[in-house]
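All protein chains of the complex are present and in place, except for one that has been dropped.
First chain written, first letter: the chains are A and B, and each begins at residue 1.
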Amino acid sequence: MAQEHTSTAGHEEHEDTTTGLNHRKMLMWAFLGSDCMFFGSLIATYLVYQGKSLTGPLPIDVFDIPVTSVSTFVLLMSSMSMVLAYSALTRGNMKGFRIWMVSTAIMGATFIGFQVYEFSSFSTHHIHFECSEVAEKIEHGDYVKAGHDHFFQKECLDSNGLLKADHHVDEEYGLKPQTNLFGTTFFTLTGFHGAHVTLGVVWLLSIFFLSFKKGVITREKNLDVDLAALYWHFVDVVWIVIFTVVYLFGVFEGF
Amino acid sequence: MSTLSLAIPRPVHPSGLWNWLTTIDHKKIGVLYGVTAFIMFLSGGVEATLMRIQLTKPELDIVSAAVYNQLFTMHGTTMIFLAIMPLGAAFFNFVIPLQIGARDVAFPRLNAFSYWTFLAGAIMLKLSWIGGATDAGWFGYAPLTSVDQNPGKGIDFWIISLQVLGVASLAASFNFIVTIINMRAPGMTMMRLPLFTWMTFITAILLILAFPVITVALIELTFDRYFDFNFFNVARGGSVVLWQHLFWVFGHPEVYILILPAMGIVSEVLPVFSKKPLFGYTTVVLAGAIIAVMGWMVWSHHMFTVGLGPVANAVFTITTMLIAVPTGIKVFNWIGTIWGGSIRINTPMAFSLGFIAMFLIGGISGVMHAVSASDAQQQDTYFIPAHIHYVLFGGAIMALTSGIYYWFPKFSGKMFDEKMGMLHFWLMMIGQNVTFFPMHFVGLDGMPRRIYTYAEGMGWDLWNLVATLGVFILIAGFLVFILNMVKSWKSGPDAPGDPWDGRTLEWSIPSPPPEYNFSEIPVVKSLDDWWNTKQGGNGKAVPVSGGSGDEEHDIHLPQPSYWPLVTAIGLFIAAYGVVFNQLVVPWAIAIIGTFIGFVGVYAWSLEPVNDPDEDSAH
Partner (left out) sequence: MSQEIHSSEGHTGHPTAGLYFKIAMILSVVTAIEVGIFYLTWLGYWIIPVLFVLSAGKFALVAMYYMHLKFDHKLFSYMFVGGFVLATSVIFALIFLFQVWL
C-alpha cells in the first residue's frame, strides 16, 4: 500500500492509490483550497472597511501605481520562470532547472524588496503642495485628494477664511498600521501575502540546494518541485487579486 | 537517501513511553486522542458543575462573578474544541482506515503531529486557569476581548491556544480528506463508503474551509491587542460586528463539524442492531452534503438581534429553516432503518436511539429560534443553552458515547459490562433531561444566560434547583461509565472479531486489530461488504478472523518518528513565546520555538517514510 512516497513519485506515473493520484499533491490542492478561505477572509475585511477610515492617509494619497505595477510584473515573471524550471526538470535538463529555480527565487526576493520599500515609504509619506494650486482645483471642481484637502483646510486659509496665496505646505502624512482602518487592513493583507512569498522563497532555495545532492531531485523525482511550484503560482494568483482589488480599485476616484 | 537524514537514528522498535511518543500507528493515535479528549471532557464537566452549583439558589456566592465568567467561557471552549472535536478525531483515527480497508492513514507522521499539536493547545488553554482564564465567552465578542477592556493574559491564552488547535485540526482534516479519497481498498467506491466515513469526509472538508476564517479573525484580534491595530477599535472606525460575522462564518459550519460525525456514528449503529441496511443510504449521504453546503448560508442567525436589518434577518431566517430539511430527512431515514428491523437493544443501540430523541428536541427548539422575530425573545436567555445542550450533549455526546461502546470491543479487544452500560444510559438519559429541560422554562421566562446569580422571587428558583440536581445524576452516570471502561479494559472478557454481527470492514479483522490491520487488503464488492460476504452474497470466502497473518514480513508499515513530536513542541514553545512576548528578550522565546519547529519540519521532510534497509516494523 502506498504511503507518503516522500521522494519516489513523480506525478506523471500512476500511483498505487485509489485514484492513481499522489497523496501529497492532493494534500497540496486541498491546502490551496483552504488557503483561498484564508486570503478571502483578509480581503473581505479589507473591503468591508473600504472607505470607513476616519482619518487619512487613504489609498489615493500613498499608492504609487507605477512602482507596484513593476513589482507585480516581477512576480508574474517569477511564475513563468517557476513553470519553466519544472518544465526543464521533466525534460531532464538539470542545468536549466537550476537556473530557472534561482531566478524564480531572486524575483520573489525582489518582490519582497519592493514590498519593504513600499511599506517604509508609506509609513514616511510626505505631502507637499502650493496652496494656490489646490485652491485652483477646488474652484474648478476638480478632484482633490483627501490628504491635500485636509492640509489645505488646516494651513492654507487664514482666520478670515481667505487663501494664503504664497503658502507652501509640507507635512508628514505617514501611513502605519495603527493610523487608520486602511492602514490596519492594508498592511495585514499585503503583509500576509508577503509572508507567503517569503516562505516560498525559502522553500525554493531549499529545493535548489537539495538538487545538488545526488538523486534527490531528478527527472523522475520531480514531485517536490511540482508542489513548490503550485504553492508559488497560488501566491501569484492571490497577488493578481490583491493588485486589482486593493491597488487599482483603491486609487479609483469613485471610492 | 540515508545520507540525507540527520545523524539521529530513527526510533525503530521502541517500547514503553517512547513507543507512545513516537508512534504513527493510527490506532494508537486514536486512543491517545480519545483518552485526552475524555479527560478534557471531564474538566469541562467540572467547570459546568461549579456553575450549576452557583446557580442552585438565588444570590449564592460560591464563585465570584469574575470566576463565573471564566467558568462559562472555558466550559464552552473546552467542550467544543477540546472534547467533542477531538473525540470525533479519535474515531476518525481509529475507525476510518479500518472501514476503508487501509493499513494506515495517508500521512502517518502528520497524523502524529496533529495529535501532539492538539495536546499542546489543550494544555495551553487549560493551564490559563493559573492567573486567570479567558472570560469573554467562547465566541469572544469584541470589544470584550480588547486590551482596554481585558488586559489580562487570559484572552491571549485563548487566542493563541485556539490557533494551535486550529493547526492540529487543519492538519488532521487534510490527512483524512486524502486518506478517504486515496486509500480506499479496491472496489470501495465513494458510494460504497460506510456512512461514518462519509460524514467524516464532509466534516473534514467543512473544517479546512471554516478554520481559516477563525484563524484570520484571531490574527486580527491578536494584532489589535499586541500592536494597537484598529480592526475592532470603534474609536478609529472599526466595527465590532465584523468580529461577529467572521466568528460565525466559522462558527456555524463548526456546529456541523461537531454534529456530522455524531450522525455518522448513529448511521453505523442503527443498521447493525436492526439487522437492516441503512434506509436510503444515498439520501443520507446527500443530506449530509447539502447540510455542508447550506451550513455556509445561515451564520447570521446567531446575530438576529444585532440589527442587520429586515432583509438580512429575513434571508437568514429562510435559509435557517431550510437547513432543517436535510436534517429532518436524516431523522426519517434513521426511523426508516429501525422500522421493521429485528432490533437488539443494547448499550450502543440505546445511546443511538437516545440520540435521535434528544437531537430531535434540540432540532425543534432550533427551528423555533430560526424565526428572527421569535429569536428576539430568546436571544441570550436560558432557552439558547437549553437548545445547544440538547443538540451537543443530547446529540453529539450521546452519539459519541454510543460510538465508544460500539467500537470498544474493537479497540480494546475486550467486552464491556452490558448492565453497567445500560445503567449509564439511563442515568445519562434522565440526568440530561432533568438538567437541560428546565432551562427551556426559565429561558422563556426571561432568565438571561451568562449571569452568575439571580434575584429571589423571579420564579426561577425551582427549575434552577432541579437543573443542578440533574447534574449529579449525570455525574453518577459518568462514574459508572469510567468504572465500566477501566474494569472492562483491564479484565473484561475477550472480544471476538465481530461481536455485533457488523456490516463494515472493521469487523472482518481481529479485535484488537493487528498493527497492519488487514493481512490482505480486502476487495470490496458492495455496500456493507462484510455483511454481504457473511451472507455469501459476494462470492468471497469468509476469512477466518482476518487471515493467518503469516505474510507479516511482506507488509511495510511506516516507521515511528521523532519529528512530529519535535515540531509540535516547537509550536508549543512558540505559542507560549507569543503570549509572554516581553519575557527576558522580547519575542526571543517565540523565535526559538519557531526555529525548533523549522528544524522539526526539515528533518521530517528529509526522513523517508520507510528506511529501505530496515525490515518492516512490528
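Observations on the model:
In this section, a residue touches a chain if its C-beta (ideal position, glycine included) is under 8 Å from a C-beta of that chain, and two chains touch if they have at least 3 such contacts.
Only a predicted model underlies this, so the values are computations on that prediction, with no experimental measurement involved.
Only one of A:Leu54, A:Val116, A:Val202 or A:Ile240 touches the chain withheld from this view, namely A:Ile240. In the complete complex, the residue from A:Ala44, A:Ile127 or A:Val225 that touches the missing chain is A:Ala44. Here the missing chain is touched by one residue of B:Ala48, B:Met124 or B:Leu209, and it is B:Leu209. If you put the missing chain back, the residues of chain A touching it would be 12, 19, 21, 25-26, 29-30, 32-37, 39-41, 43-44, 47-48, 50-51, 65-66, 69, 72-73, 76-77, 79-80, 82-84, 87-88, 90-91, 229-230, 233-234, 236-237, 240-241, 243-244, 248-249, 251-254.
For chain B, the residues touching the absent chain in the complete assembly are 181, 209, 213, 239, 242, 245, 249, 296, 300, 308, 312.
The rule is simple: only the chains that are shown with their structure count from here on.
Note on chain placement: the centre of chain A and the centre of chain B lie 36 Å apart, centres being C-alpha means. Residues 1, 3-4, 102-104, 106-109, 170, 174-175, 177-178, 181-184, 186, 188, 208-213, 215-217, 219-220, 223, 227-231, 236-239, 242, 246, 249, 521, 556, 558, 602, 605, 607-610 of chain B are the ones that touch chain A when the two sit in their complex.
Touching chain B in their complex are the following residues of chain A: 1, 3-7, 17-19, 21, 23, 26-27, 30-31, 33-35, 37-38, 40-42, 44-45, 48-49, 52-55, 177-178, 180-181, 183-185, 188, 192, 206, 213, 215-216.
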